[in-house]
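Note that one protein chain is taken out, while the other chains of the complex remain in position.
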Amino acid sequence: MTDNTTRRSPFLSGLFSAIVPGAGQLYNGQRYRATAILVGALVVLGMVVWYGEPFWYISPVIIWLWNIWDAVSLSAGRTRSILAPVLFSLLATYGIGWQVVQINFKSASIERAVQIVRPMLRPDFVTLRTEKNSIWVPVQVPCAPNPPKAENEINGIKAFATPNCASVGETVIVSASGLWPDTETQVWWQTPIGDPKMLGENEAAMLVIKTDSSGSLTTTIRVPSTALAAAPDPTLPFQHRVYFEQFRPIGGFVISSNGRYVLQGMTETLALALMATTLSIFLAIPISFLAARNLMSANPLTFGIYVVVRTILNIVRSIEPLIVAIIFVVIVGLGPFAGVIALAIHSVAALAKLYSEVIEGIDPGPIEAVRATGATWVQTVRYGVVPQIVPPFTAFTIYRWDINVRSSTIIGFVGGGGIGFFLIQWIQINDLRAVSAAFIAIAVVVIVLDTISAKVRERLV
Amino acid sequence: MLRVEHLSKTYPNGTRALTDVSFEVADGEFLVVIGLSGSGKSTLLRCINRLIDPTEGKIFWDNIDITAATPADLRHIRRNIGMVFQQFNLVKRSSVMTNVLSGRLGYANPWLSLLGIWPDEDKKRAIKALERVGIADKAYNRADALSGGQQQRVGIARALMQEPKLILADEPVASLDPVLSHSILQYLEQLNKEGITVICSLHFLDLVHRYATRVIALKDGIKVFEGSAREIDRAKFKEIYGEEAQEVRATAL
Partner (left out) sequence: MTRNALIIAGLVVVYLASYRVTQIDFVKLISEAPKAQTIVRAFLTPDLFVRDFETTTIRVPFPIPCGSAPEADIVSSGPRLVPSVKCAAEKDKFTLEGFSLAPNADIVVRWHFPDDRVLTAARTQTDDKGHFSVAVDAKPIAKSINGVPSQLEVDTNTAVGGWKASQSLKDVMQEIFVTIFMALLSTSAATIIAAPLSFLAASNITKRGVFGAAVYYVTRSFFNLIRSYDPLVMATVFGFWLGFGTFPGVLALTVVTIASLGKLFSEAVENIDTGPIEALTATGSNRLQTVIYSVIPQIVPDFVSYIIYHWDINVRISTIIGFVGGGGIGFYLSQRINGFEYNKAGTAIWAIVIVVWAMDFLSAEVRKRLT
């Protein structure tokens, strides 16, 4: 590439490159190549030093050697292929990257995947419509002299317990009759303050007994160890209750309780995205004028404002709304409002930048033309400026609303409301069927909105 | 010598583009195909190098049946037939040089060409082809940095790389202004004088008079005229195409 007149000493070329990678190339007049080599070598070296594994030092060494050889070759008028250094840089980058992010395909167990996918195939959105049959019987804990009789009758269903009173940990025989025959019945304990306690194994499972063909059941229960946990004085006798509850399908489906949460979450998510986007429009429009270079470079003062506004917008834009939400959860508490503010702040920064670029790109031609007709300033803005900026502003806003819907599905992870708030809890308690319902709802809503907004934007552009 | 026999083409959507077209082209001719847009000119040219497969009929070139050629044979035939397009059909983001070299792909080593490695003689040939069309200095520019007339010259240089015996030019000047049109057609005329057969479709009557040695006219896919350029004057043109011919004139001017 270099011709005879600019040829340099091979020795010096090599020496320069040995001292500073790229210097020999610079000496040979290859400024671009020199910069690329220097930057590349420094990046690879920095990375390898940071990671510290001796093996990878091979990469910067090879790049260094190649760089000397290249400089010497250049002085002889030959350009060497950059394949080798590029290859070794990539090798080091991906090798180190692979180790840094701890890629481990062994942990990807198929069995575990099946365990996850199977419940997810049955999303918890609807449940069979059921009717309920229930009865309770009072039991005094602990015993006082002359406890009231432990029996109760509602709508022909009878229940009683013997003895009439017991202390924590003691056994009581409870029976009920007049229930639906051959139906599974849940038996559970309710403390005087309304806390439900389970009576199954280790007090961690629901006790379920099937009624006999005449609709009766009898079982022994143990007074839960936590029955008195919230009592003001554990020695005072109180009336606790033992509940018997039956459910049977009566045909058809209703939305399950988790399904209702999914609906509530999605409604919140949509409302959140809508309010955040709307709020951000009002703030972003005035700010965008301050961030438009062509309007603000008239004098040093306005240019200073421009620089400050741009910088703030850039900083705010680089902080994800999820992080901003943390601060607002502290201020306004858990709930969608914190999410609205966090998303709105991020959107203001993002939209103001896009809007300001639109303003910077305004074609002066139409403005001139309108002014030439003798229009006033307001008319010029109305007919020369507004028609130019409204369609792109709207398109960008719809685009932002799309992004906000997606973001508002996760803002709840830190307490910002929306479906994410429920989703993270279901994940923590392992309720994969509910997770699956949330996933389906998110996909449906986002895809539908995507399609609509794509159609609207197509019309605008 | 090219012989087209009873050529017909019906597109899958039912459009009849060509109906029973037959003609012969002797080596060294400058044959112009005229017709209004949609008359089947492009289809006819594309049937000759089988970018479009005809529905019926045969095309013989030096007594080889192009319509019956196997894919391998077809590539051999194609590399002897250069083609120039109305929209130039250059890869706009590639350099002029790469675009011109790509005309040589039919000859190139398939594997080396995949890596973008070209023999030096091909590179020299490419520079020579660009010199012929007067834009050798633009060899390392991106194709989209060139003006329309220059891009069409790159298109001709690409066709030259094939060392063609026949050049098919599909409305080569329809996207250019009249002055540029003449300069492009003069290159084709020059090549024709060097012994390359040219089949060119046009719709400007004055250009037809100036360059054609022979003319065939298509109307709705049917050959309605064949004869020398002198025979087709304005009256004849009007006789063939009726009042629509006025529009052709209008767009030409």
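As written, the chain order gives the labels A and B, with residue 1 at the start of each chain.
Just so we're on the same page, a contact is a pair of C-beta atoms (placed from the backbone, for glycine too) under 8 Å apart; a residue touches a chain by one contact, two chains touch by 3 or more.
Since we're looking at a predicted model, the values are computed, not measured.
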Neighbouring displayed chains - absent chain, whole complex: A, B
Option touching the unshown chain, where B:43, B:162, B:181 or B:201 are the choices: B:162
Residue touching the undisplayed chain, where the options are B:30, B:88 or B:241: B:88
Residue of A:315, A:369 or A:390 in touch with the missing chain, whole complex considered: A:315
Contact with the hidden chain (one of A:198, A:255 or A:446): A:446
Residue, one of A:78, A:112 or A:455, that touches the chain absent here: A:112
Residues of subunit A in contact with the chain not shown: 47, 50, 93-94, 96-98, 100-104, 107-108, 112-113, 116, 267-268, 270-272, 274-275, 278, 314-315, 317-320, 322-323, 326-328, 330-332, 335-337, 339-341, 406-407, 409-410, 413-414, 417, 420, 423-424, 427, 432, 435, 439, 442-443, 446-447, 450
Interface with the unshown chain - residue positions in subunit B: 49, 51, 74-83, 85, 87-94, 98, 102-106, 108, 110, 113-114, 155, 158-159, 161-162, 168
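What we mean here is this: only the chains that are shown with their structure count from here on.
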Rounded Å distance, subunit A centre to subunit B centre (Cα mean): 58
